[in-house]
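Note that one protein chain is taken out, while the other chains of the complex remain in position.
A and B are the chain letters, set down in written order, and residue numbers restart from 1 in every chain.
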Amino acid sequence: MNWPLLWQYTGANALLGVLPAVIGLAIALPLGVACARWRWFYVPVLPLTTILYSIPSLALFVVLIDYTGLSNATVIIPLTLFSLCVLVPNVVDGIRSVPQPVRQAATAMGFGPLRRLVRVELPLAVPVIIAGLRIAVVSSISLASVGQLIGVSSLGYFFLDGFQRDFPEEIYVAGAAIIALALVCDLLLVGTRRLATPWSRG
Amino acid sequence: MSFLSFAWNWLKSPAQWHGSADIPIRILQHLGYSGLSLLVAALIALPAGIWIGHTGRGGVVVVNVANAWRAIPTLGLLVLMVVLIGFSALAWLVPLVVLAIPPILVNAYEGVAGVDPGLRDAARGMGMTGWQSLRKVELPVALPLIMLGLRTGAIFVVATATIAAEIGLGGLGRYIIDGLSQSNYAEVAGGAVLVVLLALLVQVIFVILRFLIVPAPLRIQARSDG
Partner (left out) sequence: MITFDAVTKRYPDGTVAVDALSLEIPAGQTMVLVGPSGCGKTTSLRMINRLIEPTSGTILIDGQDVLAANPAQLRRGIGYVIQQTGLFPHRTIEDNIATVPLLNHWSKAKARARSRELMELVGLDLAMAKRYPHQLSGGQQQRVGVARALAADPPVLLMDEPFSAVDPIVRASLQDELIRLQAELHKTIVMVTHDVEEAIKVGDIVAVFRPGGHIAQVDTPERLLGAPADDYVTDFVGFDRGIRRLSFFSADGLDLDAEAMVADGATVAEARALTVPWVLVLDSERRPRGWAASADLASLPDGAKLADVPLAPIGHTFRPGHDSLRSALDATVLSRTERAVGVAPDGTVLGVTTYERLRAAIRAAEEAADAQAATAVAGAAP
């Protein structure tokens, strides 16, 4: 078991897993806000993200090779698109979950639309958004290992190596590493949610 | 030459359409592996999820499953099976089934557990037994989410079957994996296009199924929870 390599590839896997979720969030927030605001906009956006999500990751990686070569981007871009399928509906649902009276009261007190979004709607949507982020991060971390099949390094390296050398220990360790990585990120997000929502305790 | 032109040229070529490992055969293989795995997963996960949702016991299990299963690496599971038991039907069936179970289980559970308690109350009040209430009231109402779980499971098995070509499985993934190892980019491109089309086709089938099976008033715009 090549421990330094494991450590290195865990870091690579973490990057390949977390970055798509972060970029996905950056895209999903404005997109979701627009979808929540204009229903007709959501009508095409939702099926579009669902369609993208149904495409096997390997196929998408392969499609991108022509455009982004065999770099990290080839894995990050499809994973970002996958995370959108969870994040956009969660942003929309989160904003919609803000009670009507609260929204109306904010308007009536003189909050402009932007201020109301930032000070009232988004903070209250945080629990639902973070729930989506947890799914996106965990899925991306796991799927990133498939990128090894097109040569983009991650913990998937140990899966293939273990396969070729008939060495199950490697596979166990790498598998545990991925799961542990996913768990750590999940817990960090849960912690973030608790910090961001002091009113939901007690 | 761009990706699409590579793919197009490869797909046009008659060599792909005749012979023992041509496109129609691969498509059927892919559908076969996916369909069988989905069926087995459904046979296990549907009754379990429905039962847990109906009785309300074991909900803790489902919650933990829901959180943990997305972390399981597909590729890792596949290679592990082969390394442990060698290549056989079980080697690909088990991972595909294992990965398809969670979405089916979780959605079935949420579908049944999420039935308005008022409905359950009314059913019992009318004199229905638990079993009758399940059959006539809870299941129909839970149908959209159950269908959604199956659809998500289908997405997973089609994707996993594609990757399973790495451990020697047939199907459309073969083109991608073989093409990569032989640096035959045309084959890789062609295979990818076919996989995308098949995945979309499966989605269309589920949309049609949903239209046929789920009664109109219940056809809520439920989004993928996968």
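In the analysis below, a contact is a pair of C-beta atoms (placed from the backbone, for glycine too) under 8 Å apart; a residue touches a chain by one contact, two chains touch by 3 or more.
Computed from a predicted model, the values in this text were never measured in an experiment.
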Chain not shown, its touching partners among those shown: A
Touch as defined at the start, partner being the missing chain; which of A:Met1, A:Val102 or A:Val118 qualifies? A:Val102
Option from A:Leu124, A:Ile171 or A:Leu189 whose C-beta touches the chain left out: A:Leu124
By the contact criterion defined above, which parts of chain A meet the unshown chain? Give residue numbers in ascending order. 99, 101-112, 120, 123-124, 197, 199, 202
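Note that only the chains that are shown with their structure count from here on.
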So the centre of each chain is just the mean of its C-alpha atoms; given that, what is the distance between chain A and chain B in Å? 21
Hey, which residues of chain B end up touching chain A in the complex? 2-3, 6, 67-68, 70-77, 79-80, 82-84, 155, 158-159, 162-163, 166-167, 173, 176-177, 180, 188-189, 191-192, 195-196, 199-200, 202-203, 221, 223-224, 226
Parts of chain A lying in touch with chain B, wherever the complex brings them together: 46, 50-51, 53-60, 62-63, 65-67, 85-86, 89, 135, 138-139, 141-143, 145-146, 148-150, 155-156, 159-160, 162-163, 166-168, 171-172, 174-175, 178-179, 182-183, 186
